[in-house]
Structure formats: C-alpha cells, structure tokens
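Just one protein chain is left out here, and the rest sit where they should.
Entry: chain A
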Amino acid sequence: MSGLTEQPTEQLSAQGPTRGDELSGMYGPENKADVVIIGAGPAGLSAATELRRCGVQSVVVLDREPVAGGIPRHCDHYPYGLREFSRLLRGPAYARRLVVAALAAGVRIHTGVSIQSLTIGPVLTVTSDAGVRVVHARRVLIATGARETSRAARFIGGTKPGGVVSTGALQGLVHLEGINPFRAPVVLGTELVSFSALLTCRHLGIRPVAMIEPGASTTAFWPARWLPRILGIPLLLKTELLTIEGESTVSGVTIRRPNGDIERLNADGVIVSGHFRPESAILARSHIELDRHTGGPVVDQFGRCSDPDFFAAGNLLRPVETAGWSWQEGKAVGHAIAQSLQGKLPSPATGIAVELAGRSLKYVVPQRIVPTDVPPALDSFQFRVSHKAQGRLCLSINGTRKTVKSLSTVPERRIRVPLTVLPRSPSGTATFELVESDR
C-alpha cells in the first residue's frame, strides 16, 4: 500500500506524501522543522497550509495512516467542502483537496509515521518502517482527532463474537477494503455518525434490523432522524442494549424496551456508534496537562497547551465537531502558531483558569484565558451538556455571578459563548455553571 496511490494530480506526485520508510533525513540533515504537525486530517492540513501562507519555512505533517486526509477519507457521502472550497464534495474528494492545498502551499507530508513520545524541546520520537527516530521542532501542533468509545469501555454485556464494530471500523472495512462484515446488524446510538453508519450500510446492501437509542429522542437532529424511517429501519427509543449473543459471530442481541420488557432481536452484527473521545494517548504519556472533562489537552484561546511550545486543534480538543469546523479551527490555530514563532503571543503565565461547577456542563474549551489584545484563535467558549437540560448559563469570577444566557439543549448540541463575556483583565478563576430550572 503506497502513500502515493491517492495522489491528487500528476504534477504534485513528485513532491507528494512520503512514506515513513524514507524518513531518514527528510526533515533536513538533522530531522528538524519549524513546525511539526501530528495528524493529516482537516485540522492538521489546514493549520499546515496556513503556516506556510504566513511564511513559516519548514512545515511537516506526520500521519500514521498510509494515506493523508484523515477521517473524511472513509466517509463516502456529502456534505463536505462548502466552507473550505465552496463546493459540495464527498468525504474522499474533500480529503484529497485538503492534501492538494497543503502540498501546493509547500507543506511536507509524511505518512506511515507513528508518534511515540512528546518531550520538552519540543522533541518527538517517531517510529516507522525505519525504526525509531528523533525529530526536533520549534513548535508542535497536535491534531490527532477523535475516535468512538468501544463496546468494552461501555460495559455492554454478553459474549464477544466477531461482527461487533465501531462506525469507524465499519467505514474502513467497507470503503477502504471493500469488506462486508454482516448482512443484518443492529446500530447502537443516534448521533450524526450513527446515521452515517446507516448510509455506509446502504452502500453495500446491508440492512440494519434496528437502531437502538437509550434516550427519549435521537441525539442528532433533523433531517437525520427521518433517515431510518425512509430506509425502513425501526428506530427504538428509550431502549437499552443489554447483551450481545453469539459464538464466532453475532447471533442476536437482547434489549430492554421502555416498558421494561426484555426482548431478543436476531442480528448478525452490532455497530457500536458515537460517544467520541479525543485520541489523546500520546498526551497521556507526556508532560502536557490533560483536561479530564474533554479528555483532550488543556488549552488557552490560542490552542496553546500547558507547555507553550505545543498547540492543539480539531477534535482532539473536544469530541466531536464536523470536518469543516475542525478545518476552520486548524487554520486559526495555525495562524496563532505563526504569531508565536514571531514572539507575538502573550506569556502563558498570566492566564486564568476556566472551570466548571455542577454536573450539567460536560466540558468547556478553552480552559485557560490569557489577557491580551492579540485576537484569539478560539474566539468563543464551547460547551456541551451531559444530559438534556434547560436553565441559565452563569459565569462566576471572584465571587461575582452573572447570567450569560438562557439555554434549552441536549447532549451533542454545540453551545458557544464569546470570549468577550470575560472582563478585559480577569483574575482568579472563571467558573461556568448551568443552573437548571425546574420543569
């Protein structure tokens, strides 16, 4: 499998993505770059392109996959690209365009490279077919994205037969390898990606027997919720998936219906979809501070991590947003990195912490704010709630509390509050809380 197979155009292939086996010396004689970007998805590629546009000399993108482009590569459906290219594209075409844009801007992309460690310097150790190498940079952007929560981590009971997959694995099987893992699976979850799973199934004539959602309504909004009806797939709300049955492959599942009845459904597979979480494994074994709410790194309004030589953007910050959103964010953080190289960003030491109170808010990004006149890369606080809730979103600073806005929302719906809600020179801690109203 060559990194060149999805080369967008002939003329670019000469300087196209390089496989890791050619890593030796590819960053120059000493394996150095101004900026190393980890992850060739929408956020990483747009940041890289922006850094080159800002005049940064050597910008290197590393990706562990054999082909650059990230998750959209195996999302073979619309809508992608309107914001970025003013064109309606399918995922794979969109991914190719991102790569073309980065290469045209002079970005170097190396695929088949896996990051093993991040240390102060910044210094990275990477591994590829060539074995372990050390890479030095002036700044590092981590844009490793998100993945779905596994069946195991969700404590779903039963046996462990073949045919239980995440949407990511399913799309990889179907779109990258043309493998059809089942005929009649159940789909667990109703996030956007769960409906994407339905489309993927349709692609190969796989007919899901039911879509199962523990909540009272689908997590994703219209028009997604009409899709099962259009496809003739029963949508079972307020229903729990209890156990998975089968020996070598799935033979069925048991579910608990809203009235408490336990039923068995015949199925030959299970798609365990959604519940995204940041792919932050390399951070967990580094010196960089992680936020236990998002599962990603703690960042300031420039996407800057606790070690200010490291930045983060895209779904690593907060699962999960669209490709277009991640692209926009990558571009903005790329710009901030260029400013940082020019010494234009304020010292991180003067920042204040942004925290959460109560249980209704699931996370907030960014988690630190540095008082400055420099325009931010992340211009608003982003929140999600942990359950369907309505009430007042309040902000407390130094014992003074004010209402920021009224909310009536559900999990997975984006909530934004502009950074300007903070005073110009905040001190202490800024604490957000959703005070729920009685219903």
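Operating definition for what follows: a residue touches a chain if its C-beta (ideal position, glycine included) is under 8 Å from a C-beta of that chain, and two chains touch if they have at least 3 such contacts; residues count from 1.
The criterion applied here is as follows: contacts and distances are computed from a predicted model.
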**OP:** Among "FAD-dependent oxidoreductase", "Acyl carrier protein", "ABC transporter permease" or "Dihydroorotate dehydrogenase B (NAD(+)), electron transfer subunit", go ahead and choose the protein name stored in UniProt for the chain not displayed.
**Re:** "FAD-dependent oxidoreductase"
Original post:
Among A:57, A:249 or A:398, which one is in touch with the chain left out?
Top reply: A:249
**OP:** Using the definition of touch stated at the top, determine which of A:164, A:188, A:415 or A:430 touches the missing chain.
**Re:** A:164
Subject >> Touch criterion as defined above, residue of A:82, A:120, A:134 or A:153 at the omitted chain >> reply: A:153
**OP:** By the contact definition given up top, give the residues of chain A that touch the hidden chain.
**Re:** 20-21, 64, 66, 112, 114, 116, 127-132, 147-148, 150-153, 155-166, 168-169, 172-173, 176-177, 179-182, 242-243, 247-249, 268-269, 279, 281, 284-285, 292
